[in-house]
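Yeah, one chain of the complex is gone here, protein chain that is, but the others are all in their spots.
We call the chains A, B, C and D, going by the order they appear; numbering starts again at 1 in every chain.
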Amino acid sequence: SARTDTNSGGDSGSGAAAPSKPADAADPKGDGKATCSGVSLAYAGTINGGNAALGQNILWGVKLAVQQHNEANKGCQVDLKQFDTEGSPDKAPGIVTQVISDPKIIGAVGLPFSGESKAAGPIFEQAGLVHVTPSATNPDLATHGWKTFFRALGNDAVQGPAAAKFITENLKAAKVCVIKDDSEYGKGLAKAVSDALGSKLTCSDDVKTKQTDFAAVVGKVKSANPDAIFYSGYYQEAAPFATQLNDAGVKAKFVGPDGVKDDEFVKGAGDASAAAYFTCPCVPADAFTDFFNSYKKLAGQEPGTYSPEGYDATTILLKGIDKGIKDRAGLLDFVKNYDGQGLTKHFKWDDKGELAKTTVWTYKVDNGKIVKNVEIK
Amino acid sequence: MNAHHTASPPAKVSGMQTMRDKWNSLSRVQQWAVLIPLVVLIYLLPVLNPPLLTTEPNYNFPIAMFDVARYALIAIGLNVVVGQAGLLDLGYVGFFAVGAYVAALFTSPDSMLHKLPYLAVLPLAVVVTMFFGVILGAPTLRLRGDYLAIVTLGFGEMVRLLADQVPALRGNSGFQTVGHPPGTRADGTALFNQTDGKPWYWLAVTLVIGVLLLVGNLERSRVGRAWVAIREDEAVAEIMGVPTFKYKIWAFVIGAAIGGLSGALYAGQIGFVNNQKFDVTTSVLFLAAVVLGGSGNKVGVMLGAFVIAYLPLRFSGIAEYKYLIFGLALIVLMLFRPQGLLGARQRLLAKGREAYQRLLGRPEQISSDSSLVAEPGKEAGA
Amino acid sequence: MALLELSDVSVHYGRIGALSGISLTVEEGEIVTLIGANGAGKTTTMRAISGIRPLSGGKITFDGEDITKLRADLRVVRGISQAPEGRGVFPGMTVLENLDMGAYARKDRKNLAEDFERVFTLFPRLGERKSQVGGTMSGGEQQMVAIGRALMARPRLLLLDEPSMGLAPQFIQQIFRIITEINQQGTTVLLVEQNAQQALSRAHRAYVLETGSISKTGTGPELLADPSVKEAYLGVA
Amino acid sequence: MNHVVTFLADGSDWINFDVGALRDQFWNDTIEGLSQGSIYALVALGYTLVYGVLRLINFAHSEVFIFGVFGAYFTFFGLGFRPGPTPELGAGELILYLALALIVAMLVSGATAVVVERVAYRPLRRRGAPPLVFLITAIGASFVLQQILFIWRGGNQERAIRLMRPQEVFTIFGASVTNLQIIIVLASIVLMLIANTFINRTRLGRGVRAVAQDPDTATLMGVNKERVIMLTFLIGGLLAGAAALFYLMKAPTGASYQGGFLLGIKAFTAAVLGGIGNLRGALLGGLILGIVENYGQSVFGGGWRDIVAFVLLVVVLMFRPTGILGESLGKARV
Partner (left out) sequence: MSEDVTAADQPEVPAEGGIVAEVARMSPAELAAHEAEVAEAVAPDREIEVAVGDTLLAMQDVTLQFGGLVALDSVNFEIRRGEILGLIGPNGAGKTTCFNVMTGVYRPTSGQVVLEDRPLGKRKRHEITQLGIARTFQNIRLFGEMTTLENVVVGADARHKTSVLGALARVPRHHREEREAVERGMALLEFVGIADRAADKAKNLPYGYQRRLEIARALATEPKLLCLDEPAAGFNPAEKEELMGLIRKIRGDGYTVLLIEHDMRLVMGVTDRIVVLEFGKKIAEGVPAEIRDNPAVIAAYLGVPDDGAA
């Protein structure tokens, strides 16, 4: 069961202790003696598009790793190139084509979202360009046989059942509505959650990317009168949806996954977010003190969802470069055989690009701020 | 009674004008002598990657050129509908989408349908979109112009929304690994892939030339004349013996076919099709290409397509203000050249060149664009 | 002082010159006729006077006021009213509404009923068809609407551009009778006509327009007797 | 009586045919449809007015509307309200603030409309440009206005500021009617009546009709064409501004630079549905569209709402090619 001593889903506020920085975590600074020239890394993902905050969190993590690396290694200045996919599957292939047609780029962090990852995966594959996603969680991504795909976190085959468990055990919900958006991520996760909920799933409905009026869904939820609602999608739609649920007087607990876990949700949903919960395969960053402080200094804000994961993924690529790798094939090989501890977890990928052991955490809104709740075991 | 008539056509002296006049007075052979090297040059563009023209490093140049060629194809198709037949179509993206989805459905492993080779899918996309052209056209082409505009807009939206709703069309998730033409390189990789724009560009340019010739044939035939007559005065066209409904459907169907073709081409190159690319804004961009270049003029609309597709890629430094600049450019351009960049009228007679020359000793009055000349009757009218 | 005076007026359509410096005057209380072949510039002259066609040179004064730059709608307020070539009936308005539009610029709306009556007596057909929409009327009926509408304005200067076009013979005679009649009641008339015989015999004075310039002027009878006018415009070879 | 037709290989139901839901939701749908439809109608009037006079689909009208939304939003902001919990206000205070926001929104939208007319369309009119050119310019203007908002406020949705929470006032046939719905429907109808009276009863209104049918001849009758055109844009803008406030009060999502787009399309659809160029048509079209959309949503499911709207349009036009109340205005005979 969840690692908590309360039986009310952590409502008492006593969350689990966040993991602190492992002693052997890889550091982008390395030994400071690396030499290299003319190599670049890329970040590709949403920067200004929809759900931009989710991308920004990662991007700052990436930037931090590169900055720390470059400051420490005067002889090896790695250039970070940024590409804005706006998070949308239809834009990503075109953008990723631009990434791969820059021969200096030998490794990439991204893409953050599952849908775009799926759309652009073949292009990375064609170009043999290794890309480590710090956040795309759709399980199917690892099943396409792409040799260049690596996932730096757990997938939704883990998050889904964990979320179901949290909802039914910690939140003690007997009737649950699962609402999903139309993204690869939302659909996949919803399926995993629904399967795990079994008979406790009492209603389900769909929303669309960029939808703003949820009257129909709200009506449906209202008449099902659930104890909890799981929204499988991103904050852009989740915030107004939560507001409209609240307006309609729906009192069920609102649970969102990693795609909803962002301050933007809290801001957007206003009073409706007061009692919201989140599940996320992301590790709380507050106890990684060094990281937390340097990030805050660089970005001017606290780390968010997947900032540490973005940092970790970049660090691994930088390690390869520091080893003297200059080309895509070399870096791909390096990542494939990587075995080492990072800030958030141990990284060693199987032949599909998945990690062996991952964790899922829950978070909640406390006083208008997202705070960690419990880890789901 | 002609003794009293004085009005003779205005002598225009703008640079573009004299160039066009010169061009018109060249013989066919001379024209070809200019055209053939030009075409060769066009084919070589992505290889030459000329310094000023290039979009790199912002954007891969061959792919940029492919985008331009694709837009040109679209503009030619839409021009048949809007420029020639005068049917305002705000949902042209619908046909484009249908073409893309046909390609995806029959080649992507994500689809449950039978797999076909990509080259077989191109004609199939054309046929299917033609069918959609009839489906949309038959009930709606009797509507007056502006009603047609909103109905076509609705059609475009419906295609997009249906792609959302019908699970077989996979909504936002879309179709992966859409097919491409056969052929491999020396190193065993596919000749047509998502990363090398050149083969795609050549394919697109070839299609553009083919379509240009065919559409040109139509234009200089009773079909093209019927379209223009309908555009000018539908009731009178009908009374002068033009089966207007039939020709409007044909315009729609031919436009649809070209739209579908470019959709399939797009799907193949980008390799991925989902429901996000086919919104009204895209339709509007297509239309802007046509009007900007000079509605009714094939060369003009290709120029318009170039402007619309190329400029944002070339000047992506100003990415943030892209649409602002784009909007301002539309307004300003329309103000200074209301007839479009190349607003010349099209030729409607297959034997017209020779006829006018032989009979009158001077070329056809191809271009007295008096849209520059304010006419009192039209002053207030939008 | 002349009621209307055009001095050296030029008008261009794009680069085509339609009027090249014409001067003419219309005195208060006169009927002045303008004749000329197709394309001579008669309609253009009318448009210049009513202000829907800007001048490229010259000056127009009305009642002593320089109206060269005055907006067209304000000229109507000053008392210039026109029955345009091509009739310009509002196709979606009824006969009654069309006539009412004629009185749009009028301040004294109390005598309106009387004016409606006058138009209906003149053209009984319009009285019968008060609520028919303009767009469905026959060519001649539309012409009646256009003339009636111009009369509704009770202008000081009435501009008539080919009022007899499309009218049946009995109306043609009536139209010319009416023109004389309202002129006698004090309205000044500038008349463009292809029916030169009638027009000249009713006019106090007349101008002949030829390819944008005035080639002749004189009293009506003078021009009627002029052999070149006879040949060119009266069809008497 | 819940027929769920499933035609799909992957087993999920993608289209319902749930008449039972319509029966249950009928009155709710109708009432909500009326209030949504009123907003459509107000915006539709702007399309119809401009179309009536200039034969121009004023693509920028959706941005005229969204400017109003921002106007109202920043009025709230200026009054010290912030996104977040809904404040407790007395009735008098509430009415005062709303009235203030209404005035600002109407003025902002009205001014935007007039500026667009001046800057974009009038010069074209002067040059006698062909109709398509107006359309493209309208599209250009629409881009520019959107981008102004984008550059100013960024791409994200503003967070909603709400002054009042919808509260049930009474029920009919089991459906609750909220204060918000009542305000929106009543205010819209009053505004539209005023506009209608103005156009149909006043001298200037006759001028509008005359310019619509034959601008040159209208001038010969003494109608000041430019003033009439400006007035038309102004009235359209004012009504869109009112719609903007109602939209903001209703929409839980605040405002975004692109927010006018879909509403604009719907309003234009409503205008055509009712018979473009016809004022009462716009009202009728808006209300019908709002209601039918809701019914369609109940029967077929949420994603079908917009599809139902367009299908309705096509079906109506097939039987009435000029819309429900469309007159065959100015159809020239041969």
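Definition applied: a residue touches a chain if its C-beta (ideal position, glycine included) is under 8 Å from a C-beta of that chain, and two chains touch if they have at least 3 such contacts.
In this text the structure is predicted, and so the values were computed from the model without any measurement.
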Full-complex contact with the absent chain, from B:105, B:148, B:242 or B:261: B:242
Given C:30, C:115 or C:141, the one touching the chain that is not displayed: C:141
Absent chain, residues of subunit C that touch it: 35, 37-39, 86, 125, 132, 136-141, 143-144, 162, 165-173, 194-198, 201, 231-237
Positions on subunit B contacted by the hidden chain, ascending: 1-2, 5, 7, 9, 214, 217-218, 220-223, 225-226, 228-229, 231-233, 235-244, 250, 345, 348-352, 354-365, 368, 370
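As a convention for this text, only the chains that are shown with their structure count from here on.
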Winner on C-beta contact pairs when B-D is weighed against A-D: B-D
Rounded Å distance between subunit B and subunit C, as computed from the means of their C-alpha atoms: 48
Where subunit C touches two or more other chains, by residue: 52
Touching two or more other chains - residue numbers and ranges from subunit A: 208
Residue numbers on subunit D that touch subunit B, as the complex places them: 8-10, 12, 14-15, 51, 54-57, 59, 119-121, 123-137, 139-144, 146-148, 150-151, 211, 215-216, 225, 229, 261, 265, 268-269, 272, 276, 303-304, 306-307, 309-311, 313-314, 317-318, 321-323, 334
Touching residues (chain side subunit D, partner subunit A) in the complex: 25, 28, 32, 83-86, 155-157, 159-160, 165-166, 251-253, 259, 297-298, 301-303, 305
Interface residues, subunit B side, partner subunit D - complex: 82, 88, 112, 139-140, 142-144, 146-147, 149-151, 153-155, 157-158, 161-162, 164-168, 235-236, 239, 280, 284, 287-288, 291-292, 295, 320-321, 323-324, 326-331, 334-335, 338-339, 371-382
